[in-house]
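The structure under discussion appears below in the form of structure tokens.
With one protein chain removed, the remaining protein chains of the complex are shown where they sit.
Let's look at chain A:
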Amino acid sequence: MRGVQLSLNKGQKLRLERALDKLESLSSKANSDASVTVADDISVNYEDAILKGHGTTELDGRVVATLCGVVERVNKLVYVRALRARYKPEIGDIIVGRVIEVAPKRWRLEINFSQDAVLMLSSMNLPDGIQRRRTAIDELNMRSIFEENDVICAEVRGFQHDGCLHLQARSQKYGKLKTGQLLTVPPYIVKKRKQHFHYLDQYGIDLILGCNGFIWVGEHVEVRDDMVEDQIYKSDQENLNSGNTLSSNEIEETYTPLDTRQHICRIANAIRVLSTLGFMITVELIMEILNLSKSLNLDIHEMLGGEFHVLVAEKEAERRSSLTKKR
């Protein structure tokens, strides 16, 4: 079993197995033979014309899978949705990535795809918020916007004709992410939804579920337009205190209250538990696990123990069975 290399005692193991069995029995009714492995035949009705999609190939007139995954059928199209694979970008996806290189007029980002993504200087809003041509000076100041190893959030713009993936960040909600944690989970367990930015207002935390399996949990930042005068004020400040002494303003900016940090860690651990168990990651589930851990009065580090994993699995089994009953 993937990821469940937890130290469990006998009773916990049994309970985990029972919970997982319950989950299996719940899902097996829906689609029993949809899973295929490499080189399995996919049964299709050959009288109808079919379209072979991703993850399929033709062999002696039969449709054969080239991936391990689940067969999906949409009208005539038959394709295999791979489970554990790298992220496959779709236009409009919201992703979180890490800058690995600052190149001329562009940043290169690691986004868990088979290639690095490119964020052009021209496809993002400048910090002063003015729409204008990017000058050579802007190009020289690129490092003041994003540096290497910065974590940023952007949207997939599309593939260029040369095959490289372009991103855009044309809104205030995109951009550099600071004071928080980046988590990497397999992309298939992140559910695609209308909303990927979440503001958990009772904790003052921003949660970004990137479609590429990079999840950001960080302190809430007010989306504000950095006004021009703000910039001037800032640069004046910087000029004033030359050297390495931090101004009170900067200290205030980097300071995060202890309980916010604890909330960040708690949410991050909830996501870690979900990803080791291989459950779908949604805000509702994360909040449920968060509340579970709080109601049990568990410390943050205890959430990663075997007992809590078992509890989460049992809770999930219960939740899914109640869902199916309602239907």
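By our rule, contacts are C-beta pairs under 8 Å (C-beta built on N, C-alpha and C of every residue); 3 or more make two chains touch, one makes a residue touch a chain; residues count from 1.
Methods note: contacts and distances are computed from a predicted model.
According to its UniProt record, the chain left out of view corresponds to "Exosome complex component RRP41 homolog" among "Vacuolar protein-sorting-associated protein 36", "Autophagy protein 5", "Geranylgeranyl transferase type-2 subunit alpha" or "Exosome complex component RRP41 homolog".
Across A:43, A:115 or A:171, the residue that sits in touch with the chain not pictured is A:115.
Here one chain is not drawn; of A:6, A:64 or A:310, the residue touching it is A:64. In the full complex, chain A makes contact with the omitted chain through residues 1-3, 5, 20, 23-24, 26-28, 30, 34-40, 55, 57, 59, 64, 66-70, 82-86, 110, 114-116, 163-164, 188-189, 277-280, 316, 320.
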